[in-house]
Structures are given as structure tokens and as C-alpha cells.
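The next block holds one structure in the form of C-alpha cells; read it before the comments.
With one protein chain held back, the other chains of the complex are shown just where they sit.
Chains: A and B, in written order; residue numbering restarts at 1 for each.
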Amino acid sequence: MSPLSQAIVSGMISGTIYVLLATGLIIAFQTTRIVNLAHGETYSIAGLVTAAVAHAGLPVALAITVGIASAVVYSVAIERALLRPRANWPVSSLILISLAAAFLSRGVLLVVFGPDAASFKRIFAGAPFRVAGGIIPQQGFWLVIIGLAAALVTAQLLTRTRIGKQLRATAENADAAQLLGVNVDAARMISFALAGLLGGLSAVLLVPLISVDYQAGLGMTLRGFIAASLAGMSPFGAIFGGLALGLAEALVTTYFGALAQDPIIFIVLIAVALWQSRHVQFGGSVRA
Amino acid sequence: MKRLTVFLGLLLLADPAFAVDRWNVGIIAPTSGALSTVGTRQLSVVQWWAQDINAKGGIRGRQINLIHCNDEASPEKSVTCVRDLIGRGVVLLLNASITGPILAAMPLLQNGPVMVTPSPNVVPPANSYVFQTSPSDLELTKAIAAYAQANGVNHIAMVASTDASGEVGVTSAAAVFPKEGIVYKLARIDLRASDASIQLANVVSDGASLIYSNYSGGGAATVVKSYSNFGFEHPLLVSYANISDSFLRLVKDDMPKRLLAVGLKAAAPELVTDAADRAHLDYFTNSYLAWKNEPVDHLSILGLTMADFATAVLEHVDDPANPAAVRKYVESNPIASVATLHFSAQSHVGLSASDVVVLEYNKGHWEKAGPPK
Partner (left out) sequence: MTRKSVLIAAVALLLVITPPTGLIPGWTPALATNVALTALALVGLNIIFGVAGMLAFGQAAFMVVPAYFAGVLERAGFSSGPAIVIGLVVGVLLARGLAELFVRLPGVYLAFGTLGFGFVVEGLARAFPAWTGGASGLVFSAGRAIGQEVWYVLAIVALFIGLAGYVLLMRGAMWRRLRTIKHDELVAWAVGIDVTRAKVSAFTIGCFYACVAGTLLCYYVGVVVPEDAGAQKSLSQIGMVIMGGPALALGPVVGASLVAWLFFAAGYGGHYESLVYGVAFLSAVLYTKNGLLGLLPQSWFDATPVKRLTATDDAESAAPSADPTRIGVCLRVQDVGKRFQGLVALEDVSFDVAAGEVFALVGPNGAGKSTLFNVICGIIEPTTGRVAVAGRDLAALPIHRRAPLIGRAFQVARLVPDLTAAENVMVRIDNITPDLSETERRMAALRQLKAFDLLQHADQPVSTLSIGQHKLIDLARAAAGDPVLVLLDEPAVGLTESELVHLQEVIRKLQRRGIAVVIVEHNIDFVSSVASRGLVLDSGRPVATGTMRDILADTRVQKIYFGALA
């Protein structure tokens, strides 16, 4: 058993989750210019709903479908009900709205599901794989495969296809996009639905390996944003950003201990933020 | 004018602070925030206790008026709660919160009222009005050491969280294990970790015969699930807070070969030898289940010890609002609960390692653990 190999394995697993979360944030950002701070709630909603349905005795496949669907519905509802009617508000206000929505959904989850953590059975059971001195459960292995594949497909969609370009056009200039025939409303809805799908997917893949409670959302949003920043808000970059974050956390924990993890990671975040924004002038104001 | 006076008079009577024929008992329990499971669970138990006592006619003819304050597991709010409850005239303060907030509350009670808490992480100074009704974390660790020694285990792998209970666990381990000749390797795990494989890979070596994690709640599930990936032969020993159905529900699909836990003998009722204690425990188990539709777990049992303390004080101390009188009584008289609580002028911790046992989960219930090998 090699600590280094284990660190890499664990880092890949958590990294893939961050990739999925980052991609969801990036899609919403690329379509609407809003950093959706309620994104992580899709993770906790999907996780808790799936656990509740599975606990009620229904087959796991059904539970997972219902869980992911609820994450999608939630994400679309945020866009439709809260953000779209206020599309002309300044971006900072909209970001605050998403933060407030995150608080509200947390409160609702606490009332509905209580404070206890919940989990459900792994989809991919069986003996774990041993790889180069590290151990990865089958669920973890497939998590990495499926997660990265989903992120890749989404990145392709966003950058290479016509639909993707239309989605991005609506962020640049919604009016112009509309005049060019892009259905702006549909574009925004699709992008938030996709984000919800990815958030829900991350939950149904990861929660069987740990657990989820009503508070998990905000932490996931934060991690997703760090990965998205590292990626420079680019969909393909998200894959590297997420994995880099996951591996960095794992390696720091292995060699410096869990207590060092937060200070080191966040100092790196601040440094990355400084680097990334070195070209942004005038607080990101519209160009003169 | 007369109607107004009557109305106001009724209002005053309705206000609990003015009800002179009741025992005002305050309970500080975090029902939101970080460890709300603990607060919620123990609040429920105390609520059960209040309604159970009142249904039987109260104590010495007076009903219990329970006043809850949610301190959100924050020292800032805890201070406000304490002051608020004192202002409302509570004669006794129950505290189901966590270490930091309890430490903030303690200095405010220089002149009483008496406060009782079941948190093993708190060791109240012996000259204070604060009492702790469960074994301290040190005692729990001693029980683990005793189990290890009795079974020839001298090498333990330990995973501790980065929160207050983890911190206390680390201190206890350092104080207990080396003295008993037990070697241990320690790794800390972050509160929000998504996997404990790194920690387990770091601490488990061929020499270790026992893996101990003092992590509670959802995080402990992470340890158990990561553990199951490794296919270890070692038994996994978890903390008392995980002796609960909600925890078992979390890990039922990933149970280790042998799941052990350290806790009060009361967690495995057949280990409670005193007949009165056993009857009390059984009564609580059945009544609580009927009332709340929820089975009891170790956290609820700890809540019960707190409630039993309150019962003893209200029954036997003439003026419970007099903290010196309460202290005198409690320090010189054993208190019956699911085990007997002994306080003294030197120790305000009611239970000790002799009340603690290492248990094993077998065929759906907890029993005394056999040897690790």
C-alpha cells in the first residue's frame, strides 16, 4: 500500500467530482455571465432525494433517476423563476440572488430531510481494484470514467457544436443573439438544465462512497468555483482544473496532514485569483 | 378598564416567567448549524422526559416547564442563550451543545444556576456549578486501552477528525495509549473529506490490530466506507456517537467484517447488571419509541443521563435554585440513571471507564465485543 498511489487514486475521485461541479458552473456562466452560487445545492438535493427514495424501498435505478431529475428541476427553476425575469439587473445582484436561493434551499432541505446524513447503495459493487499500490472501489473507478466522459461531452457540446456556440452567444450579447435567431430563453434553460444534470450526476456517483446532508451544497459550490477559476472558466479547462484541485488536496493531506489542507489550498486559490484577473481592468466594467 | 386589567393579568399568568407553580428548566441545544444531530436528538429526549414527568404529576407537585434555546453551536449565541434563560428564571440548565459554546457558557454561571451536560469533551472544574454526566473522552479512551490490553493488542491505527471531538480524542490518545504500552499511528481527517482512504492507507500497517476512528456523524460513514474498500481484517472501532440506527443505515451496505464501538454498557442493555438501572433503561427505550416513533441510540442515552440528573436534583434538593445546595447534594449522593452517577468535590464527571465497554455490532444488535483476532 503506497500512500502516494492512494493519494492519486483518491485525488482522481474527488477531482472528477470537482470537474463535474466546475463544468456546471461554467455552463451557466458562459450562457448568462452569472456565477450561480446555488449550483452546489443540486448536489445535496439529488443526494438527499435519491437516498430518501432508495430508503423507501424503491429500486436504486429509479431512485437515481428521480434524484437527478429533481436536481435538473431545481436548477431550471432558479433560472426561470429568479434569474430570467431580472435579466437586466446588474450581474452582482444576480449573483447575490443565487446566494440567497442557496440559503433558502438549505433551509428547506433541513426542514424536509432533517439534520441527519444520508446515503444509498453503490451502483457498482464488487471487489475494489488494486492499482499500483492504491485501492479504488469499483464505484470510484466508474465515477472517474463516467464523470470525465460527461464533462468531456459537455465541453465538446459547448465549444464545438452550433448549439454550444449559440449558448455562448447569449452571454456575450443576448439581444444580438436573439436577432440572429437564437432562442435565448431556451438556451438559458438548456444550460441550467445541463448544469443541474451534472450536479445531480456528481451526487449519485459520489454519495454512495460517503454520505450527504443538508449542508453539503455550499461546500460543493465553493470547490466547484475554485476548480472553475483554475480552469479560467473554460469547459475543457474544467477537466484539468478539477483534477488538479482534487490531486492537490489529496497530496497536501497525505504529506502535510488534513489540518494543512485548507490553509494551503486557499492560499493557492488567492494566488490563482490574482494571476487570473491580472488582465481584468476597471473591475470588469464594459469596455470604453 | 376592568376587562383590560383582567386581560393583562391573564397575559402575565400565561408568561412562563411568572408561573410560580412550575419548575423552569432551560435546555440549550443546537438544532441548526454544524452538529445539529446531537442537539436535536438530545432535545427530543429532554422533551420526552418533561412530558413523561408531567404526565405522572410532576416532581413534588410541580410541573416541568421546559424552555429551549438554540445556540446554533456558536459561543456567541450560547452566551445570549444563557443570559436569556437566566433572565427567564430557570432553576437548572441543561446543555446539549458542543465544546466551544459550553466553554463560553461556563463562566457565566459563577453564581448559578447549575448546568449539566452530557458532552464527553468537557471536563468542568471541580469548584464550579457545572456537571458532566457521561464518561469523559479520557475515560472512553482508557476503556479502549483496557480492551486492547486484555486482548493482547499493542498497536492501534487511529483516524481523528479535525473538529473539537477529534482534537480531544488526539489529546486523550496521547495521554493514555503510551502509558499502557500501546503504539498508535494517527492521521487527521478533514470535516468535509470525500474519502478516508488516504488516512487509512497512512496509518494501517501490518502491526496494527485495531483501527479506531473517533469521528461522528456523516464523516464516520466516510471512514467506514473507505475502510470497506481495503478489505482489512482488522476490526473497526468507532465512537459512541455512532451507536445509532441512523449511522447503521448509512453504512449498511458497506459494513466492515467486524464493527466495534466504545460506549456505555447501557448501549447493550443486557450488560446493565443493576436491576433498577435496567428497568429504567427499558422503560425509557419503550416509552421514547412510543412517543417519538424513533428508536433510542447512544446520544439519546446520554441525553437521558442529563435528564436523570435533573430529576434527582429537583426531587431531593429543597431549593434547586440555590446552586450551592445542589452542588452539596450532588457531590455527596449517587444519582441513579442507566448507570450510577458519582460526583465529588474533586470530580464533576459522573461516569468513568468502569461504566464503559467496547461493544460489537452483531446480528442486528450491540453486544459485548469479543477479542479482535
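Convention: a contact is a pair of C-beta atoms (placed from the backbone, for glycine too) under 8 Å apart; a residue touches a chain by one contact, two chains touch by 3 or more.
Just so you know, these numbers come straight off a predicted model, no measurement behind them.
For the chain that does not appear, the touching partners among the shown chains are A, B. Residue B:N70 is the one among B:N24, B:Q42 or B:N70 that touches the chain not shown. Contact with the undisplayed chain is limited, among A:V53, A:A155 or A:I226, to A:I226.
Touch with the chain that is not drawn comes from one residue among A:H39, A:R106, A:R122 or A:R188, which is A:R106.
Only one of A:L58, A:A149 or A:A273 touches the absent chain when the whole complex is considered: A:A273. Although one chain is not displayed, its contacts with chain A can still be listed: residues 35, 82, 86, 91-93, 95-97, 99-101, 103-108, 110-111, 114-115, 218, 222, 225-226, 229, 259-263, 265-267, 269-270, 273-274, 276-277, 280-286, 288.
What chain B contributes to its contact with the hidden chain is residues 31-34, 36, 40, 68-70, 72-80, 83-84, 87, 99-101, 103-104, 107, 121, 162-164, 166-168.
Convention: only the chains that are shown with their structure count from here on.
Averaging C-alpha coordinates per chain places the centre of chain A 37 Å away from that of chain B. Looking at the complex, you find that chain A touches chain B at residues 1-3, 6-7, 9-10, 13-14, 17, 55, 110, 114-122, 125, 127-128, 134-137, 140, 206, 208-213, 219, 250, 253-254, 257-259, 261-262.
Partner chain A is touched in their complex by these residues of chain B: 31-32, 36-37, 40, 162, 187-190, 192-195, 197-199, 201-202, 204, 217-218, 221-222, 225-226, 228-231, 246, 249-251, 253-254.
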